[in-house]
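Let me begin by handing over the structure; questions about it come next.
A single protein chain has been omitted; all remaining protein chains appear in their positions.
A and B label the chains in the order they appear, each numbered from 1.
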Amino acid sequence: MEVLTPLLTVFAEPQLLALVALGTFAGIYVGAIPGLSVTMAVSILISFTFTWDVYPAISLMIGIYMGGVYGGARTAILLNIPGAPSAIATALDGYPMARRGEAGTAIGVTTVMSCIGGFVGIGVLALAAPLVSDFALRFQPRDYMLLALLGILLVGSLSTGSLVKGIFAGALGIAIGAVGRDPLTFTERFTFDLQILEGGISFIAVMIGMFGVSEALLQLHHVDKPAIRQKIDRIVPSLATVRKHLPLSLQTSTIGVVIGALPGTGGDIAALMAYDHAKRVTKHPERPFGDGAMEGLVAPETANNAAVGGAFIPMMTLGIPGDAVTAIMIGALFIHGLNPGPMLMIDRPEMFWFIVGALLTANVFMLIFGLTGIKLFTRIVEMPRSVLIPLILLLSIVGAYAVNNSIADVYWMLGFGVFGYFLRHYGYPLGPVILGVILSRLLDDNWRRAIISEREDLGRFFAGIFSSPLSTVLFIGVVLIFVSQTPLWRRLKARVLRPSGT
Amino acid sequence: MKHVILSAVSVLAIGLGAAQAEDYPTKEIQGIIQWGAGGSTDTVMRSVTPHAEEALGGTIVMQNMTGAVGAIALNHVASSDPDGYTLLMGAENPLLYKVMGLGDKDYNDFVPVSILARGTPLVVANVDAPFDDYAEMVAYVKANPGEVRFGATGPGGLPSVITAMINTVEGELDVIAVPYDGDGPALTALQGGAVDVMPAVLGIAIEGIRAGTMKPLAVFDVAETDKLPGVPPVTAFNPAFETYLPWGPFFGVFAPKGTPDEVVAKLSDAYAQGVANPEFVELMENRGFELMGISGQEATDFLTKWQQGTTWLLQDGGHTKASPEEFGIARPGE
Partner (left out) sequence: MRRPDPDHHDGTADATPGGCDDARRPGELAFVVLLLLASLALLWSAYGISGFEALSAPGSVPMAATTAMVVTSMIVVLRTARLPRSAGETLRRDILPGVVVIFVLLLIAYALLLKPLGFLPTSGLFLMVSIRILSGRGWGFALTVSAGSLLAIWLIFRIVFTVLMPPGIVPEAEFIQIFRDLGAGGR
């Protein structure tokens, strides 16, 4: 009873239901436009909903959050421009599908899979929040560092062309992420004594430039080619399709929840890790990865929506944000007179169940809005390129500016756009660049924290790793994945398997 | 066609501009928040500004501009027109930029509109730490040099100032300072055991203390606070701290130097009313902030005193890049 009433509050009040719906709907568009981020939308909503009650305010924010995480996939599929960092992996297989005229199918699958991922995330939040947050708290700086290394190794699966070029791109990303004043010591890094570089380079600006502008410039090569006609008759995926991908989607959802629950990592890393996982476990995809494999859509989309529920876990149980959006929500709860922290679950349990209820509702609305109105979205790709390309360029500019209200970011975005254009022409994969930028801080900061904690002693550092089961597991994971990517392993495997295999 | 509209609009605008400060504000005001969304500066500004807007009868659009520990936002506002339409919403650390080598501007290039509130620092420890109060901690650190990990937030951050204070009063303590990029992540690390001790502001630690996920060692003030009854002030352990206390981070709204006095007065008045709003008062008290709402000469004096005390403390502890003397910051009491 105590659980059910607050859980159903959303349904009992039509006003709240409408707000969740409105938020989810708006969120899909916010997420789809590169440069408009959920973080931004939610922080504006704080001022906007200032005089409201706490329930309506939170309802609207949760709707935007859910819808926004899902919405990023739209432009990734249709235009090869991820609307949000968490949709980068979605573009890898989603865009090839759109080029075959299967954008409708791709959007349908991402919608259903996002919904499944969302439910898994919310389920874990509702049933095992204290357990997961205990686990997440146990992550030490060295564990975050190992996690970042694990992420860096994804370069292998993100670069389909030459691995050497992929490694270059990843390292470049890490270097880009280090530009500006180091947040730990305020030392200037790669600033060349220029003030414009002191604040660093916004990674959203890099992403918008590399994907948005370079894509638009490439499209200029064939302005006159007619747009691809999209088949939009088969949007809702068949039950058989869903059932086939269910095991994978549950695995990648789990990745999403855990990565989402860790303070300091969010849906972007979760989606990339899930993509990598899918590539490893899927032995025989219908189409190769990178050419429109369904699994390549299932994995990142389940993971990033599962990460939403995950991010709420430390927020609700400990008052620690799981990502940037939950950080703002903590501020919102505070402004509305609540005291987010470990006592919230004890003082105001109804708030927890209300949020779970609102998340569930948002997830259902996401499914509804996701599967309808696709026609309108696919129209975008069918627009004449002569109008579409200038619009993409302008949106990229506004989006890059909006991230931090900085003209410098616009310059970076344009610079990286042109640079990305050449990189693409000469066979450098762009995914690893963004991966490097995302992971740069995680790797750098935590490596330094870890080694400082051990008094700069590598021996103590490794002793530390092997004294903790969690670190040991992560370390073994890093080693195994690294070895499996080197040619040596392939040769070894071939030699071992040849006698037994037929 | 477009020309006609444009010139019509600009004529209108000039007409409005001529209507001077009595009509202020005639357009929306930009409030540049120095820190990211969700941080404590952000939360405080977003919760007081709507009340101030009401008193002012205008709109204040708040934007987060992060980077270079707030120096980017500070420089942006300092170089904007001093017409009262661009305000800086910041915290205490710009007063340390000069001595930390982070920039050549600080609040001396601004007029304080309002210093809203002040936080009380305290020192918390991981629940499993082998000491239960401040004195035991100092004794433990001295007995186990180089073993205790202190959370830090970079040079000039609150933990670095408190640590400098402790080192000055108790003599150098040999601890490991593990840097985090904010007090939030550092307190998370404290709960996870990656850090043993963390100087933090009361407001952010209070919920954790209430729930027993971290334990308070001492409040860095001259008296006990009613938010945390039973936690002794640090002066109870060592009266030598009285020289430096009370000290604490603060939040304030600032306008670029040269902003017309009437405009600043209007804004100050609006924020003073905002600070007095019962909802805001309750909000801040729950979080253990000391409300101030001061402006004018009082605020300027407060800033000067704060800067003198803190920069010289850091200078004497050897944490600065340049001596306060170079910037004409006098030693306190001189």
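Before moving on, here are some points about what is shown:
Just so we're on the same page, contacts are C-beta pairs under 8 Å (C-beta built on N, C-alpha and C of every residue); 3 or more make two chains touch, one makes a residue touch a chain.
Because the structure is predicted, anything quoted here is derived from the model rather than measured.
Looking at A:44, A:236 or A:481, the residue that reaches the missing chain in the full complex is A:44. Among A:320, A:335, A:381 or A:414, only A:414 touches the chain left out of the display. One of A:386, A:467 or A:486 touches the chain omitted from the figure, and that residue is A:386. Contact with the undisplayed chain is limited, among A:184, A:248 or A:278, to A:184. On the side of subunit A, the interface with the absent chain consists of residues 33, 36, 40-41, 44, 80, 91-93, 95-96, 99, 160-162, 164-165, 167-168, 170-172, 174-175, 178, 182, 184-185, 187-190, 192, 211, 213, 215-223, 289-291, 384-387, 389-391, 393-395, 397-398, 401-402, 405, 407, 410-411, 414, 417-418, 421-422, 424-431, 436, 440, 443-444, 447-448, 451-452, 456, 458, using the contact rule stated above. For subunit B, the residues touching the chain absent from view are 6, 9-10, 12-13, 16-17, 26-28, 30, 59, 61, 63, 85.
Please note the rule applied: only the chains that are shown with their structure count from here on.
Contact residues of subunit B toward subunit A in the complex are 32, 36-39, 42-43, 46-47, 49-50, 62-69, 71-72, 75, 100-102, 146, 149, 154-156, 176-181, 184-185, 188-189, 191-194, 206-208, 210-213, 279, 282-283, 286-287. The residues of subunit A lying in touch with subunit B in their complex are 39-40, 42-43, 46-47, 50-51, 137-141, 180-181, 183-186, 195, 198-200, 263-264, 314, 318-321, 324, 327-328, 330-331, 334-335, 337, 339-344, 346, 404-406, 445, 448-449, 452-453, 455.
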